[in-house]
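Starting off with a structure, shown below.
A single protein chain has been omitted from the complex, and every remaining protein chain is retained in its original position.
Let's look at chain A:
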Amino acid sequence: MNQLLPVAGPRETWRAFGAEFARMPRLSTIAAALLIGAAASMLVAPWVLGRLVDAVIAGAGLDEVIGHALVIGAASVVGGLLTAAGAAVAARLGETVVARLRERVMDRALHLPTATLERTGTGDLVARAGDDVAVVANVLTGGGPALVNALLSVVLTAGGLFALDWRLGLAGLAAVPGYALAMRWYLPKSAPYYTRERIVAGERSQAMAGALHGAATVRAYRIEADQVGRIADRSEAARDLSLDVFKLYTRFSTRMNRAEYFGLAAVLIAGFLLVRYDLASVGAATAAALYFHRLFNPIGFLLMEADTFLQVNASLARLIGVANLPGRATPPVSSEPVDSGLEVVVREHRYDGGPAVLSDIVLKVAPGERVALVGASGAGKTTLAAIAAGIIPPSDGDVALGGVPLADLGEERVRQRIALVSQEVHVFAGPLATDLRLARPDAGDDEMVAALERAGAGDWFRALPDGLATEVGEGGHRLTSAQAQQLALARLVLAGPAVAVLDEATAEAGSAGARDLDRAATAVTEGRTTLIVAHRLTQAAGADRILVMDHGRVVEEGSHETLRQAGGRYARLWTAWEH
């Protein structure tokens, strides 16, 4: 199976995350001050209420009562202002950090060295830049302020309890063992449950997606009942697991209620004793009970959300793992290629110590020349094309462009000069112009239209409802596979590389469509040094030179006519192709 990308350790995660905050020291300080101030202002009311109780018992006058009420009112207004400002500033801080993090993750992911990408595949990357970023953003945006608020409330209220009377504070600690036991009971049980719940929910949606996607097949084979039954089974499994998880959660909340009771009872008993022996006033006992009652909600929130924050922690570790990968490095400018001639020598190539897939290959493509690779599936055409394009380094061999080894040029400069259009077809979601501008961001409308025309896409492009603004890709106007390939060719025109390596399969297009694509491929590579992997022999016929490959070696070489008349393997293939 694929190796995974690095995951940061806990210390590395928090150091990297903390470093982001340290980059904005003023904003961080202001946010901390505002949040602490806001939480502190919340302590005023219970404290003053305690004083009010004492004042009433002592038989105070109306003015004293009004005075206390005014203090509560003033503290509330100040608290409100601090809360609003604190939330806004903290969001600016936290969200900027999250945005920078996701941008850096995406930058590293997009520039992942080819070797790493081939080893890890795109699945893990997509999951991190998609799911993990979404988890961190959603939880921190939705729950982050509440978390900070709850944490500060708990700390300050507990502090307030001690400031009121240290003995009452100690009594409040009676709740701690209860909470700790509840957590120790819950967390180890819940984590595996949540993991399983996610897996089962994933299976449920996959069963539904599979059946709906294949509705035509399901109807043709009259297996509607089977499929609905399968969906029902998965849905039932997911439902039962959700019910179990919730059951666990409610048992946890009962344990929390128990801890709350012991804490409250301890505070009341301590208040009772202190009042009895004249060590504290009834007001202090009242304030302490009110303080403690106020702790229920924030503590409950912190503990109930504990696994959400564990989940964020895991996502964060995966993100920092990618963000901390080295950035793209471009070697210092060595020498410029003298021309666009390509020289490929592969003495041998193996994937990860497997069998040799290429051996003894010397391929020279002169500037402006068009060379085609021909051979059965598995002959090594695609691997050779990737090596020639500098996507994969050969395990034993050298590739040079205009006399300069590709390694000296560096990946970025290689890509500006050699473009590879591979079998993988992808239409980027969004307006057509946005897709095309990935190849050249400053391309004007007329340039894009000209590129589409040259790629043979003019006809269908003119029929699009909104021209270049038409939404294409996922969720937009569906392009056929032939159209998607023409789009890939149009991107090549816009990128304008000196060397083009084409490895596009045209099979899905049908005969007529394939001929159009062949013509388009010829048009867009006009004037470029070109290497074509010929999946159809007609692609080879128009090339200056043809290399016939078999089991990783070049077995014949020459022009279409020469090879046909030579009566060798190519001639036989051609006859079979032509019927």
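Methods note: a contact is a pair of C-beta atoms (placed from the backbone, for glycine too) under 8 Å apart; a residue touches a chain by one contact, two chains touch by 3 or more; residues count from 1.
We take it that contacts and distances are computed from a predicted model.
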Worksheet entry | Options "ATP synthase gamma chain", "HypC/HybG/HupF family hydrogenase formation chaperone", "ABC transporter permease" or "Carrier domain-containing protein": UniProt name of the undisplayed chain | "ABC transporter permease"
Worksheet entry | Touching the absent chain when the full complex is considered, from A:N257, A:S335 or A:S559 | A:N257
Worksheet entry | Hidden-chain contact residue, picked from the options A:G59, A:P188, A:P326 or A:P465 | A:G59
Fill in: Per the touch definition above, residue among A:I72, A:L187 or A:L464 touching the missing chain
A:I72
Response to the item:
Full-complex touch with the removed chain, picking from A:S28, A:T157, A:T383 or A:S422, is A:S422
